[in-house]
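Only a single protein chain was left out; the remaining protein chains are all shown in position.
Chain lettering (A, B and C) follows the sequence in which the chains are written, and residue indices restart at 1 in each chain.
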Amino acid sequence: MTAAFELILCLMILGTACVALLVRDFLAAIAFFVVFGNLMGLAWLALGAVNVALAEIAIGAGVTGVLLILTRGRLLALGEQIDGNPLGHWLNLGAAVVCSAFAVVLGAAVLSIAPDDGLAPVIDRLMPRIGVENPVTGVLLAFRAYDTLLESFVLLGALVAVWSLAPADAWPRAPAALRMTDPAALNVAESFGRLVLPIALVVAAYLVWVGSDRPGGAFQGGTVLAGGFLLAAMGGAMGLPRSDDPAFRWTLVAGPLVFLAIGLAGMALGRFLAYPEGMAKALIVTIEYFLAFSIGVTLALLVAGPPVRAETVP
Amino acid sequence: MMAGAPLFLILLPLIPAIISFSLPERLAVWRNAVNLLFALVKVGIVADLLRQVRGGVDLEWRYTFLPGHDFLLRVDTLALLFVSLSVFLWLITTVYAIAYFGRGPNLSRFFGFFNLCVLSATGVALSGTAITFFLFYELLTLATWPLVVHNGDEKSLRAGRIYLAYTLAGSAAFLVGILWLKTLVGSVEFTAPPDLSAVPPLTLTLIFVLCVGGLGVKAALVPLHAWLPAAMAAPAPVSALLHAVAVVKAGAFGIVRMIYDVYGIGTVAELGLGTPLAALASVTILYGSLRAVMQADIKKRLAYSTVSQVSYILLGASLIGPFAVIGGLVHLVHQGIMKITLFMCAGALSNRLGIKAVADLDGAGRLMPVTMGAFTIGALGMIGVPPVAGFISKWYLGIGGLQSGAPWVVAVMAGSSLLNAAYFLPMLYRAWLLPPPERAGFRELGTSRDRMLILPAVVTAAAALAAGVFASSAVSPLTWAKLIAERGYLE
Amino acid sequence: MSPLDLLVAAPLAFMVAALVLGQGGRWLILAAGPVMLGLSAWLLALPPDAAHLVGNWDLPLGILLRADGVARLLVPATCVCFVAVALYAWPEFSPKAGRETARAHTFWPMLYLMWGGSNAGYLTTDLFNLYVTIEMVSLAAVALAAMGSLAAGLQYFMIALVGSLAYLLGVALLAGHYDTVDATLLAVRARPDLPTVLALAVMTAGLLVKAALFPLHGWLPPAHAAAPAPASALLSAIVVKLGFVIILRLWFEAFAEVVRPAAIHLLGGMGALAVIYGSIQAIRQERLKPLVAYSTVAQLGYLFLAFPLIWNARIPGEPWAAVLVHAVAHMLAKAAMFLAAGLMLKAVAGDRISDLGGLARAMPLSVTAFALAAISLMGLPPSGGFTAKFLLLHAAIEQGQVIYAGVLVIGGLLGAAYLFRPLSVAFGASAAPVVRAEGALRVAAPLTLAALAIALGFAGMTLIELSSIGAPPAIALPLAEEPGP
Partner (left out) sequence: MSLPAALGHLFPLTGAALVGLGLFGFIILRHPLRQLLAVNVIAAGIFLILGGLGRGEDVTDPYPQALVITGIVVSVALTALGAAMITRLAEDRCAPAPTPEPPGDRDA
């Protein structure tokens, strides 16, 4: 990859971000935001961070994009205006000056830090002890597994928080159906959804499996799974679960729970979240599978939103 | 007795307080019994302590509550003067309050806080360091506030607000003063006065102003006195308490401690702080009396009288001479006994006859001769008529003024006595010499509750008389004040 | 085995259990209470240097957990608050008429998430790990705030989001600069250069928003006033403290060598303004819960006002202890006050202060809890609040910091002005009929919390000793009179 390519990529990232923020029509804004996310993915590829690229494209662009589109649809149906406000107000000018100044200072700070591979040598030395090859997975699930454990609870907590918004009389119904209303579109989506879900399952499983040695992992796999679920739900191939369905609740908590249990088991053998010699890889893969599945379901449900009163809400 | 005795003495009222708070109103008999019992027990303990301390026993209890800040309780002669006044008058007031309220609302709460006041007042008396004193001084504010607002009407609530505004601001100033002093000279203990020689005089003066100003709020020094007349909205037993013992005395007591046990007579004289304070006290004495003359309401009149009388103590303390000190200290007790008599009588008058204003007093002596008899003794004492206790105080103060080279004090005494006469004598005249309005079938001592209501005033009036007549006996307040002066201040 | 992990793992396990159990989730507090109190006691009993690496992975890569004085004071206090609030919340967040409701179900997992998150935050030294814990706490806090007013909740959410990102930006700069985000390592490595100073500035700004320091407090009163009483209690008592603790760690441990006096006085000045502004706003409120909420704005000011006092102190240990004691006392007292206010408002017809007439007679225990909490908040003796303000005032006078000393004194008086107002009305007589709404268990919660806030006033020496455990070197050793490089 050449320097010129990187330069153009960065300019495009900035350009799409600009448009996504400032364009009047919100649908266009979302479209540019998705493009922006994909360009960010390219940037991560250029940085040699394939793991992040996968996560950025799947989550940053994909899931967030779907979420924004869905929310826009719901808001429009409720008669809410989401268009941007006109530029040119003198306050905006002031904001522009302040933000540019901040960006300049930040840029100066960034410039004074020399990019280097930092802890990469340290991590390289440690990798043999856990038996996996992908250093990012190593960091996520071994060296800083504690972060990841807490983060899986953040995700779970976010879903609970979304549920807490349910109207008093809507609990414990399912979230608003994602089925498309246009019959023709529904037809396409239905067959597409039926096709996509199994593929998504396979891809997710594969991503998690390779994740231990090559780029991939629980988050990327989980996101693919979530995408599959969402498409299937849009096509009407599957309904959304009621929030008091016990099996569904177990699905949600399985990942964090297994992670926590393995962490506590490590404590019995010595230290919280310590993996016994030789079992590290097996445990990491186990955690990743459960985590990927729970993340997939959680992300899909997060996008779907809180339970609603009646089935007819857009 | 063990070293924990001071702590025990202070914490003792917690028991009746907790019992009072938790007993429902319908168990009033039990509550009253518990309160009386503990008040009696306390009198007994203090009597024993008096005997021991007279024999030269020193009791102290120390606990480091923060680094460099000791919580110190000490029983010394000055402390015991205040403590014995408190416990004696508390017993009296308890009896009176039981009779006064009968079966009114919120009495469990009242007696609960009442006991917390005893706790704080005893703590104020026994404090051995400035910071310990502050702790109890502040607690006293908190414990008296619910008593001030006891009636719950708009007037009481307003009085409560004014009371808090004044006293909390005052204690904040005091706290700043003692902390400032502490950072300069280390721990401020009353028994071991700090070495102030290294501190610049201006700083010392400022700290003195902060502390005395802060304490002066509770002692109702002009111009910090306005809360006291406002607090008249409280029921009579509370007024009796605020005015005779707990609050105003805590302030005066604190100032005495500042002058004699923190700064020391020498430093106060060196800094030239005695004379301004004496002048301020004199202004307060005259101003309070003048305002009292103008009041039509009995309790208001008594309140301004308190403003005036408390400053006698400060005058005595700030003059710095043996007779003046003795006069000031003994007035701490005398004023308490006399003023509580007056308030209890005023309460009885309003409770039994609905008399609130001076103009309504006509013929009250014929209707309630016993009450008015006690009132008369108290009033004569305040004016300084021998042989009532007030005369002794004024006598010593006057001579003290001459001794300390401040002959104007005699003029202040005389002026104040004239004014005292000007506001008390018309009341006595109306009560005894004018005919009463028709009040058919009224009997002063009709029920046992009536007798309970009037008995306390009779006892304190008798005590005021006795303190004057037997001033030279071994157990009189005067003898004790002389002992304090000998042991502490006149070496 | 170590309580350092279990204090985080246990609430998360309870969160999962509460989520799965649904209707029965509220029963879990009966198990969680004893377990967490036991773990807190264990934490207190640990040897002074107790610390360990999660999973045995060494710094700079791994994550260090540590039982320092801050954790030893705040974790148990947090635990007591959570237990009391949970017991109080029990009837409110129960199934209605046999049916599970969204609130009754989600409240309990959110409570445990917040519990685990705040414990994790107090125990870790890793700045990125702190970011995750901040998000755990914020997430739960937003959900709880939204239970009262969705609009206030959304406003809070947006502010909290930007605050988190500002913090994350700082972490990103530090990670790139020093290849570690561990506070103990940064304490050794940090240099006063542009990226470090900028990182500290944006992190502090982000955390100040979360800690609601004036003038970044705007989101707090509406959110805290509108939420249900148990939620308000948690928001005011727990949530804002985490931001403060992290700032404390950054300024006195990780970047003690970077911080300059001007900056520390800026923070102290903002704290002083917060005390005055919050108090005046509280005085102006006509309704009870906004009054209590503005009181939080004022009380948080003291925490930051203390910064210059710690910085300049001859014996920094004392103001350091003071600020921690204040945090703990405010935690207990403010939770007690919100819970008591909840009971009082439930009993009367309205939400205005003037509606409270005669409550001292109708609900003596609730009013007592409110009054005891008020004593600590005003800083009157004997109480934890007094101990804290006393030590701070002492430090301010010792250092000749007249302005800070003045604010401490005036703040206390203003506190009395706004807190005695509802009390005064409650002690007044009222013709309005009063519903008796004191359940023994429910009123026990605020009463216990308030009593503990008072009891702290008797444990000054113990608290100071606790707070000095593992204190940053800048605190443990007296600094020079003139701070500087």
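Just so we're on the same page, contacts are C-beta pairs under 8 Å (C-beta built on N, C-alpha and C of every residue); 3 or more make two chains touch, one makes a residue touch a chain.
Remember, predicted model here, so these are calculated numbers, not experimental data.
S.K.: As a test of the contact rule: which chains in view would the missing one touch?
M.R.: A, C
S.K.: Which residue from C:243, C:342 or C:422 sits in contact with the chain not drawn here?
M.R.: C:342
S.K.: Which residue, A:35, A:140 or A:237, contacts the hidden chain when the whole complex is considered?
M.R.: Once the missing chain is taken into account, the touching residue is A:140.
S.K.: Touching the absent chain: which residues on chain C qualify?
M.R.: Its contact residues with the unshown chain are 61, 91-92, 128, 131-132, 135, 139, 142-143, 146, 148-151, 153-154, 157-158, 161-162, 164-165, 168-169, 171-173, 175-177, 179, 226-230, 289, 342, 345-346.
S.K.: If you put the missing chain back, which residues of chain A would it touch?
M.R.: The missing chain touches chain A at positions 1, 3, 6-7, 10, 13-14, 17-18, 20-22, 26, 29-30, 33, 36-37, 40, 43-44, 46-49, 51-52, 55-56, 59-60, 63-64, 67-68, 70-72, 74-75, 78-85, 87, 89, 91-92, 95-96, 99-100, 102-104, 106-107, 109-111, 113-120, 123, 135-136, 138-140, 144, 147-148, 151, 154-155, 157-159, 161-162, 165, 167-169, 217, 219, 295, 299, 302-303, 305-306.
Heads up, the rule we're going with is that only the chains that are shown with their structure count from here on.
S.K.: Could you state the distance in Å from the CA-based centre of chain A to that of chain B?
M.R.: Chain A and chain B have C-alpha centres separated by 74 Å.
S.K.: What is the distance, in whole Å, between the centres of chain B and chain C, each centre taken as the mean of its C-alpha atoms?
M.R.: Each chain's C-alpha centroid was found; their separation is 43 Å.
S.K.: Would you mind pulling out the distance in Å between where the CA atoms of chain A average out and where those of chain C do?
M.R.: So the centre of chain A lies 31 Å away from the centre of chain C.
S.K.: At which residue positions does chain A touch at least two other chains?
M.R.: In chain A, nothing touches at least two other chains.
S.K.: Scan chain C for residues touching two or more other chains and write them down.
M.R.: Answer for chain C, listing residues that touch two or more other chains: there are none.
S.K.: Spell out the part of chain A that touches chain C in their complex, as residue ranges.
M.R.: Touching chain C from chain A are residues 105-106, 108-110, 112-113, 115-116, 118-119, 122-123, 126, 139, 142-147, 149-151, 153-154, 156-158, 160-161, 163-168, 170-172, 243-244, 246, 249-250, 252-253, 256-257, 260, 263-264, 266-268, 270-275, 306-307.
S.K.: What residues of chain C sit close enough to touch chain A in their complex?
M.R.: 1-2, 5-6, 8-9, 12-13, 15-16, 19-20, 22, 52-57, 60-63, 99-103, 105-107, 109-110, 113, 116-117, 120, 128-129, 132-133, 135-136, 139-140, 142-143, 146-147, 150, 169, 173, 175-177, 179-180, 193-195, 198-199
S.K.: Give the list of chain B residues in touch with chain C in this complex.
M.R.: Going through chain B, the ones touching chain C are 21, 64-67, 105-106, 109, 134-135, 138-139, 142, 145-146, 149, 151-154, 156-157, 160-161, 164-165, 168-169, 172, 175-176, 179-180, 182-183.
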